[in-house]
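One structure is given below, represented as structure tokens, and several questions about it will come after.
Note that one protein chain of the assembly has been removed; the remaining protein chains are unaltered in position.
Right after this comes chain A.
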């Protein structure tokens, strides 16, 4: 191995899968070998069996759909608010000076700590779940979008002005397309964070969703179901990440290294 030496595409997949195999092997040794009590950790086969039960008998598919809809819904709400604000902050320094201190403060407010308040304000329905995701994502999005829009090379802006661009078209035709690939990358990242909030939101005061299933399974000490739920979250995350990357590469062929 030498620093920064690239690996081939097939080797990359091979290495990635090897770690998953290693992980499952270690888990099998710990559970089947009797090193860990069944009460604390289910073995892989039990987990798969419980997962099958969940999907076929307990309608877990519906919970998965509910969770995805909450994440995506809350996230889209956050994007609708954050995109224009972030762009304005990145482009216009007085707006940045006006909003940046508050947003920086708000971004450290833990979304999960708002759950009791949100239940008080919005009840335990879908609005409350969406709001948790919204609060968790919106401030992060605003700040990151502002930074990516504002970090344009000065000479590109100068070039646009010397070509007769107005202030408005510098924002629309130069700063925006310049930041677009990075904004798409920010979406991918923050959507990943939104997943951690939705589970917390579903742990409290919920009657559906992956998080709700996990709390139910905890009451029954069914670690197999809990682990299956966690793995499903991981898989959905992996798939959405992969989709995002594929879409970004297609949308921004000029930005590929």
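By our rule, a contact is a pair of C-beta atoms (placed from the backbone, for glycine too) under 8 Å apart; a residue touches a chain by one contact, two chains touch by 3 or more; residues count from 1.
The rule we apply is simple: contacts and distances are computed from a predicted model.
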item: Per UniProt record, name of the chain withheld from view ["Polynucleotide kinase-phosphatase", "NitT/TauT family transport system ATP-binding protein", "Chemotaxis protein CheA" or "Two component transcriptional regulator, LytTR family"]; value: "NitT/TauT family transport system ATP-binding protein"
item: Contact residue for the chain not shown (choose from A:14, A:101 or A:177); value: A:177
item: Which of A:77, A:106, A:230 or A:255 contacts the chain that the document leaves out; value: A:255
item: Candidate in contact with the missing chain, chosen from A:23, A:102, A:121 or A:161; value: A:161
item: Residues belonging to chain A that touch the chain removed from view; value: 153, 155-156, 158-166, 169, 173-174, 177-178, 180, 252-255
